[in-house]
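Below: the structure, in structure tokens.
As you look at this complex, bear in mind that one protein chain is not there, while each of the others sits in place.
Right, chain A next:
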Amino acid sequence: MQITIKYFGQLTEITHIEEETLEISGTYIFELLETLYRKYNTLKTKDFQVAQNQELVSKETELTGAEIALLPPFAGG
């Protein structure tokens, strides 16, 4: 399925883009991450959480096709 993925903060220094839409063949978040790790080698060394449809999800969550965001540690305030 086609999934839009957004990158934030220091992760954009690895991806050099803030957003892209990719064809993902897997069923779960971790399968999407494997695709991204192949595309961006150093992404795996970074600390981040994953949001699907603006809610934090675990790696075992099923992909729904909604927007995915990779969120590095928060720094508000």
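Points worth noting:
Simple rule for what comes next: contacts are C-beta pairs under 8 Å (C-beta built on N, C-alpha and C of every residue); 3 or more make two chains touch, one makes a residue touch a chain; residues count from 1.
Convention: contacts and distances are computed from a predicted model.
Taken from the listed names "Molybdopterin synthase catalytic subunit", "Iron chelate uptake ABC transporter family permease subunit", "ABC-type multidrug transport system ATPase subunit" or "Substrate-binding domain-containing protein", the protein name that UniProt assigns to the chain not shown is "Molybdopterin synthase catalytic subunit".
For the chain missing from the display, the contacting residue among A:I3, A:L36 or A:A69 is A:A69, taking the whole complex into account. Seen from chain A, the chain kept out of the figure touches residues 6, 8-10, 51, 54, 69, 71-77.
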